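One chain of protein is taken out of this complex; the other chains stay put.
The letters A, B and C name the chains in turn, as written, and every chain counts its residues from 1.
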Amino acid sequence: MNFDPMKIPWSLLGLFIVFCIGMFIRGFVPKITARVGKRIGIRIYQPWFDYVKNFSIQTSITHGYMFYLGPVFRLTGGIGMVLFMPLIHGSWYFSNFAFAGDMVLFLYLMFFGTLGMALGAGESGHPYSAIGVARGLAQVTVAEIPLVLAMLAVAAQHHTLSISQIVAAQQGGIAHWTMVTNPVATATGMLALLGSMMNSPFNVVLAPQEIPIGPPTEYHGTFLGILTTNRSIFPMAKIIFFMNIFFGGATNWAILILKGWLIYMWPVIVGVVFPRFRVDQSIRWFLKVPLLLGILAVALV
Amino acid sequence: MINPILIIAIALGTAFSLGLLKKLGRELSFAITLIALAAMAFISAQWLSAFLTYNMLGPVVTTAGGRAPFVIVLQMGHMEALFTLLINVMGVMGAFYLHDRLTENGNGAMAVLLAGIMGLNGIILTGDIFNLFVFLEIASIATAGLVLLVTDFKSLTAGFKYMLASGLISGLFLLGIIFLYNTTGTLNIRELLIAVPGTIKAGSVASFLVMMAILLEMKPFPANGWGIDLYSGAPAGVSALIASASATAAYFVLIKLLPLGGTVAYKIAAAVGITTFVASNLVALSQRSATKLLGYSSIGQMGLVVGIYGLNYHLGSKAFLIIFSLLGTHYLAKAGLFWLSGIVQSTEIDKWSALRKSPVLFVLFGIFVFALMGFPPFPSFFGKWELIMGLVASKLYWWAGAILLGTMFEGIYLFRWFSRALKLDNQELAKPRSTIYTFVPPLVFAILLFPAGYYTSTYTGGIGIMGFAPLLFIMLIGFLDFLPAYIKNILSIAGVAAYSWYLWPHVQGNTFKIVFAGIFMGGALLALFAGFYRRGKHLGFYPTTLLMFLGLGILVDASNLMELFYGWELMTIGSYFLLIRGERSLPHGYSYLLFSLGGSLAMMFGFGLAHASAGTIELSALNHIHVLPALAYSLMLVGFMTKTASLGFHIWLPGAHGEAVADIHFMASAVLLKAGVFGIILVLSGMGNSEPYARNILLVLGWIGALTALIGNIGAAFQESAKYLLAWSSIGQLGYIVFGLATMTHLGWLAAYGYTITHFLYKGILFLIIGGIAFRVGTADMYKMGGLIKRMPFSFLAVLISIITLAGIPPLVGFTGKWIFYNMIVSEHMFYQGLVVIISGIVAFLYLFRLIHVIFLGQLKDKNRRVKEVYPWLLIPAYAMLIGVMVLSMFPNTLLGPLGRMLSTAFPKGALHWDGYTASTAYGTFNMPIIMAVIGSTFAVVFLWLLLANRRAVKVKQFNIFYSGEAPSRPELTHFGYNFFAHYKKAVGFMAVPLVTRFWDQVSEGLHALAGYGRAIYTGNAQSYLFHIVGFVVAIYLITMGGLS
Amino acid sequence: MTHIALAGGALLILIGVWGMLTKKNIIRIIIGFSLFDTGLHVVLVGLGHLKNRTAPIIDSDLPREAAASRVVDPVPQAIVLTAIVIGLAVTAVLLAFALKLYQSRKTLDISELREGNND
Partner (left out) sequence: MVKKAFAFTLILGMGLLFYQLYRQRSTSTDLNKTARYYVENGPKETGSANVVTSVVVTYRGLDTLGEVTILFVAASIIGFFLKNQRNRKLEGAPGETSELLHTGSVFLVPLIFLLGVYVFVNGHLSPGGGFQGGAIIASGTVLLFLADPSIGAGRGVIHVLESFSGMLYVGLAVAGLFLAGGFLDNRIMPLGHFGTLLSAGAIPVIYSLIGLKVGAELSSILYALKDAKE
């Protein structure tokens, strides 16, 4: 498959839609958690206001060129993930650049932004950013285990690593979804998702209470604007990925939004129910049930 | 031709006349003694040269004008000429060395020496068994006399024990002789040998006694306590004589008389010899006295040649070549070591570090030790090779195994000694005193080892002139060591370039060889270029570096197994000296050498099986071995895996590499480890994966690779030192490669090759830069750095790109490797091993982030505020490799295309399909230029956006951070770097428990305990030694002859 | 004669070895060695003896022609001569050692005449 310049505007459109969905969810979810906690919570459109505010702030400081580049890396990673993800099944317009890569690309591109961000924050010299990164990395090494196993199981099941082809293989009703055809892999994958969505019990990485400052504080204004852009895109990319490989993908935007929202709610719900783990606890947890499930998943293929 | 009997006449005439010459002064007497010995040597030499020039039979010289067998005859043949030459040369050198002692003790002492050497000549020349007994007695009594050149209690007891023991032994000998005469009616050895089958019945006790006596003269285990005490108690120069001249003569007696005992004698000699070799080397393990070690080693070596003689019928025409090469090496090296022990004047091996104060002597020490251990280019290398080939070809596996085991033991203590001498502090030790008399003999013998090696190789074949010629260049560099480093650097680069020019036509057209030749030679050039950053002389660096690269070159160039092994061993020596240069490298360099040695021995056995199977040592012998194939391939793999530092054999690496400086670290990690990969590829190509045993081996190998990757990466995450971190990381990376190869699939091998090359590049960058930083900052501990991005931006950029590559993050080339792995894992259903490999890849993020963050980011320390950027000499090669990384990232097909084509011949199935820049397998696809373009343009757009929106960004000071309203002032307090992954350690620290290290420690302890038990028999009491001798005779008598009466 | 010589020689050898193996005093050990050596010489000569024969010296009683059937084997006799001298030399050197050892440690006990604990 060759590169077609017309892909560019369509991909940008898809990206924008994903961004909007992300912005919406980022307003909606805090609202829900607040309500669960018997609080009123923010307005749903609050993220948009914040967004505008961030880009309007006049003062800006930098600690060095890596500090400057950190957010760029971050956002590039997030956007890249969306750009290589087929959003809508069967649609040439919203299949983006999925032909240039597969699940493996997606998996490793995830780290592109993380790494850049970590480095940028690192240059600020703030110890807490380094602590946060250390925690995140430690946790992700084990959270990836079930994810990788689930992916391998699915890829082996469908005889392909290509996300588009996996989606294609699941068409024709819910009975063809991986969720049904390979429930163990799906369960494994969903447990892995918990580890990367920065919700309780796995959010000690950010630890909003204990570490009230850190990257988002050192990064302010425009930098923060770039980062919040990413926070709307990056989780959505992940969610869409899960949707594509486990839940049959989406044939139109409505389904995408619905499924995306449902998947997004899974870690949120778990997060409000369960208390937070320390990093070493979460590592041990991932090495128990999710690991066993994952091994079962590949063993069953 | 000069009558050989004049050897005896000259010696005796001189000895007797010395009494009259007392008045003329001792110096003159000494000169006369030397002249006499030289004349004796000359006679032997001219006979030997005659034998070598004309293929003639040696004369039988009768005495007394009578005819054989009724008069005593002397025989001068090839062997006799050679052996007497050895003895007489040793006589000259030994006397020269003993100058001070001899002149101090007077003409009597010189006469004793002359008589002793005469006796040894007589032993060799005589054709009469009783005459032989007489000469033996002369030699032994003279030996006891020479021991007394220094009369302290030690030499007194040593001499006394020796006299008692040899008295007892020669009594047995005499008893045997007289009964032999009684049954055969002759004393002429030739007649006796003819008479043996006819007259002497099987199980003749007389011949048994003769045989026991000659075996006991070789100091067999355990009846050899007197021998060990003699070696350690005698003055150094005398021990040298005993070890070289006496032992050589005694060995000749064995050659001459063993046939008297019939076939059983050979069996006994083989068993006794090899047992002695293994046991005395084992016992020596717990020994700390240099002279005792030398004693054990001498006894062991002689045991080995005795054993080989016992087995010589199995070794065919090569038997004597093997014997001569081993005996010759022992002769030269052991004499040299004993001589050195006299110069050092301390028996404590740890005190030998004083020898470093005389670098030339130390070099000699090294030459002797490595020659003894059978490293190239010394004769014993060829001898040991032929020995193992021969034994294995004759299916004498247990014998070969025992010999290798004994060699390993010997290596343990010799290398411990050498390493400690090389590294231990010698500040407070006095410089060893050497005079012209004590200096020349070891020098001559060390130099002789080289032509001896070359000469031996002309008989074994296998190694061409290019195995030796470059060594001359390296020696030249060694002689020029007094020059400043940059001059030697230029010369070395020229040398490597010349060698590469020579190598190119040999590898052209062979992708496999091009890849490795490129890594080895390219690595050499880059490393040497980086070497320009050094000031001063950098003593000893260039010869050893070049030696290592020469070894690697020969490895690639090898057309047969022997060349391969030759290159491998050269590389081992060179790399050992490089790795042990670090400040605290002593234990690590030592364990590196031991693992290498063990690996080499295993490999040699494996090659032996290959040779036995194919009947040739061409590289094709590795294909489809059918003699014990599982063992053969496993041993070879184990051998090569000691260099790739795979799990179980990895414990040497972190320390050895972690203590090395920048350019050495680069060579050791980025280049050297690939030699193991080269070997594994060769072995696996030969093995294939069709046989059931092959599949089992591959399964194990795959798990080793995967677990190595995991353990290596987890280990790296917990290091505080950047260099140790990189070292552990190398272990992990090599684990991927081994895993890839073990899959025996197209994709697996593609990935392995890809990793081999890219690891060279990105790791090369990291080693050079991190090493350079450590050099600038003065420590490799990361938490002591921090914030260096401000001072070293170029370094940061290079490190950033290499860690992105290493981590496999798109769009750089490292991703290609990961992608291939995933495809392979899914298509081959290798989920479990694959999972471990993938997880270790993710674990790599831990240490990579730590590496770059703790060094470059965070807070800049006060003392580093003025630190300079890394030397351009290091940056330039690093950036050169960076360009390589970028090119490969953009166009991975330039690399993977040719590799794929090469692999398709071996693995036609599952190849990577290329469509333009799109690579695809049955499962996945990727198009690197598009990925690069998408990510690149996104990055550019976002960056521009940020620039636009953030024009007014102001650069702020270091401490301008939000810190609970406080202004931090001490960077140490806000730099998070120490014990970075504490939580991770808490959770998975059990993976980093050094179980393997503990295992090897316990092996070592066990061996030492065993050695301790063995040593308990050597009480130092002369009477116990007599017990051992009588017991030895009686025991062997009962075992072998008891049932025959 | 021969039997007695051989048996006696063997006995001397065994006694000598016994002495070397069990006596504490080094002088006694050397005596043991001497006995051992002497036993060897006895065996040597005894082995060369032939019944009812005389010494191999040609004189008026023993014409050359008859010698071969009337003399004993001359070879062991020649050999034993050499062996005796060698034994003498060895014993002399051993005694010299004993002397020196005694001088340096003032003891003749062999178990005390060793350096340190031998390492």
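To be clear about the criterion, a residue touches a chain if its C-beta (ideal position, glycine included) is under 8 Å from a C-beta of that chain, and two chains touch if they have at least 3 such contacts.
The structure presented is a predicted model; accordingly, all values stated were derived computationally and were not measured.
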The complex has one chain that is not drawn here; which of the drawn chains does it touch? B, C
Which residue, B:Ser29, B:Ser166 or B:Ser204, contacts the hidden chain when the whole complex is considered? B:Ser204
Which of B:Leu48, B:Met76, B:Ala144 or B:Leu471 touches the missing chain? It is B:Ala144
Pick out which of C:Asn25, C:Gln77 or C:Thr107 touches the chain that's been left out of the picture. C:Gln77
Touch rule applied to subunit B and the missing chain gives residues 3, 5-6, 8-9, 12-13, 15-20, 22, 61-66, 69-72, 105-106, 108-109, 111-112, 115-116, 118-119, 122, 126, 128, 130-131, 134-135, 137-138, 141-142, 144-145, 148, 151, 175, 179, 181-187, 201, 204-206, 209, 1027, 1030-1031, 1033-1035, 1037-1038, 1041-1042, 1045
On subunit C, what residues meet the omitted chain? 6, 10, 13-14, 17-18, 21-22, 47, 50-51, 55-59, 64, 67-69, 71, 73-75, 77-79, 81-82, 84-86, 88-90, 92-93, 95-96, 99-100, 103
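Methods note: only the chains that are shown with their structure count from here on.
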Counting C-beta pairs in contact, which chain pair has more, B-C or A-B? A-B
Can you work out the whole-Å distance between the CA centroids of subunit A and subunit C? 99
Let me have the rounded angstrom distance from the C-alpha centre of subunit B over to the C-alpha centre of subunit C, please. 50
Would you mind writing out the residues of subunit B in touch with subunit C in their complex? 130, 134, 137, 141, 144-145, 151, 153-154, 156-157, 159-160, 163-164, 167-168, 171, 174-175, 178-179, 181-182, 187, 229, 233, 287-289, 292, 1015, 1018-1023, 1026-1027, 1030
Which of the residues in subunit B come into contact with subunit A in the complex? 787, 789-790, 793, 796, 800, 804, 807-810, 815, 818-819, 822-823, 825-826, 829, 831-832, 834-835, 838-839, 842-843, 845-846, 849-850, 852-854, 856-860, 916, 918, 922-927, 930-931, 933-935, 938-939, 942-943, 945-946, 949-950, 952-956, 958-964, 971, 974-977, 980-981, 983-984, 986-988
Any idea which subunit C residues touch subunit B in the complex? 13, 17, 20-21, 26, 29, 33, 36-37, 40, 43-44, 47, 75-76, 79, 82-83, 86, 89-90, 93-94, 97-98, 100-101, 104-105, 110-111, 113-119
